[in-house]
Every structure is written in C-alpha cells, then in structure tokens.
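Omission of a single protein chain aside, the complex is shown with its protein chains in their original locations.
Take a look at subunit A:
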Amino acid sequence: MTALAEAPQKPAGVPPKVRFKRNWDKRLSFIATHAIGIALGVIFMLPLLFVFLTAVMKSDQAMTASLWPSEWHFENFVTVFKKAPLLKYFGNSLLYSALATAGALLSAIPAAYGLAKLRWRGQNLFFMLTVAAMLLPPQVTIVPLYDLWVRMGLTGTLVPLIVPYFFFDAFSIFLLRQFFLTIPKDYLEAAKIDGCNEFQAMVRVLIPMAKPGIAATAMFCFLFTWNDYFGPLLYTGENQDHWPLSLAIASFRGMHHVEWNMTMAATALIMAPVIVLFVFAQKSFVKGITFTGVKG
C-alpha cells in the first residue's frame, strides 16, 4: 500500500533526460503495438476480401493470379443461384437453424433455470453430465443414434437434426445457466412472496431480466446449426433435396470445379447472413464467449 502511495511522486525524482527517453520508448511502443494491431486486423480480413474480389471477377480472370477484378461482375451473385438450387438449400438451412434454435430455447430455459435457481439432489451431477455432453465429440455417440433414426425411417430428412434440440441441447443449457447465475435470487424471491410459483417467477421475472443472455444463446445455437456440416452430411447425405447450404457449398466446387468465381460467390453468400448477424449483435457475442470460458 505504501509503495502505491509513493508511486506518483517517483517520476519527479527521475532526471529529465531519462524521463525524455522513457517518453520516447512509450511513444515507440505505442506506434509499434498499433501498427501490429492494424496489421492483424488486415491479415484476418484478407481471406474474406479475396473471396469477395474473386466472386465478382470474370471466370477466366479468376483462374489467373490477379487479385483485383478488371471488370466488376456483381451479377455473379445472381448467376450463382441459376447454377445451383441455392435458394432451396438456403431454405433448408433456415428451417434447420430456426427450428433448432426455437427448440433449444424452449427446452434449455427451464433446464437452465432448474440448474441455476432450484436446489435438488443430483443437480451437480446433471450439470457435469451436461458439460460432458457438450465437450465430447459427436462421433462418440453417432452409431446408435444413426441406427435409431434409420429404424424410424427418418434418415434423409432434417428431422434427426432438429428433434433433439427440443429436448436437450447441452451448450444452450450450459450457457443459459451461466447467464441465469448472474441474476440475483432476491428478484425471484420477491416474486414468490408476491404469490408467483416457480414457473411464473421464471416467465415473468427471470426471462425478461435474462433477455441479453437468451439472445446470445439463440445466436450461438443459430450459428452452430447454420455452420453444421457433420450432422447434415450424416443424415441428409444421400438426399440432395434436404441439403442445407453448408453441405451444398462443399459439393458446389465439384459441380463447377473450373469456376472459382462462382464457387467464391456461393461462399460469400453462405458467409453473409452470419456476418450480418454478428454486426448487429456484437456485444452479446463477446459476452457469450467470455461466459463459456473459465470466467463462469
């Protein structure tokens, strides 16, 4: 404590020349870190920029080493819809992501409430099993699950991908629980004194208060399902009618393997919704990520 109190006086004791040098050091490191920072930002954006620039090139220019389009063909983004039924794939993706997200919220909110705000035996065990389910590779359980859906005759559709979200989505439960823990119990207790039961307390008090957390969870779930590749490959692999975009895009290159501009236009189109979502909801993303880290 005393050392801290002395700290402000210390520079006064430093000879002027040293202080001058120190200022220079500070300025230099300021410039260096900001230069690195800017460079980092640029490097991270470059691949996305290349995707976009190639997407608007003529197809023969996309096969050369040129980086800048000599002519800008924005109509490529339209042409690509004629080359492949992207709209159908887009619809499938939207169906999968929207239903899965709705299902995940519906099932995970009460479960997360039960984990964060109720006290019961086996609570810790359930939480740990949820975390385990979240972390283990999906391939670990896939053989019996696939078998299950085959016997129900539902492979080749999006049903096996969506239905589980209406019961149990480990990541949503985990993330929502972390958010719910930050909401003081007093509010819920006050509601209960006013005559609410647990369910009413959850719906009328906790959910409105946890809206940012619920929004973040919804976005992560949407993003995960939008980006999912393994699930659709497994269940809709043979049935092209139910392919989501992520699967279609990977095969798109095969169907039009010479046309890099078309491939990149399609790539840009599948990235676009995600980027738009992020731009509008940056803060919840960052908050959600730090919640998934050790900063429980």
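Heads up, the rule we're going with is that contacts are C-beta pairs under 8 Å (C-beta built on N, C-alpha and C of every residue); 3 or more make two chains touch, one makes a residue touch a chain; residues count from 1.
Going forward, contacts and distances are computed from a predicted model.
J.: Which of "TonB-dependent receptor", "CRISPR-associated endoribonuclease Cas2", "Sugar ABC transporter permease" or "phosphoenolpyruvate--glycerone phosphotransferase" is the UniProt protein name of the chain not shown?
T.: "Sugar ABC transporter permease"
J.: Thinking of the whole complex, not just what is shown, which of A:Leu145, A:Cys196 or A:Met209 touches the missing chain?
T.: A:Leu145
J.: With the missing chain put back, which residues of subunit A would touch it? List them for me.
T.: Counting only subunit A, the missing chain is touched by 3-4, 7, 10, 29-30, 33-34, 36-38, 40-42, 44-48, 50-51, 54, 63-65, 67, 107-108, 110-111, 113-114, 118-120, 126, 128-133, 135-148, 150, 164, 166-168, 170, 173, 197-199, 223, 226-227, 229-230, 233-234, 237-238, 240, 243, 245-247, 249-255, 257, 260, 263-264, 267, 270-271, 274-275, 277-278, 282, 285-286, 289-290, 292-296.
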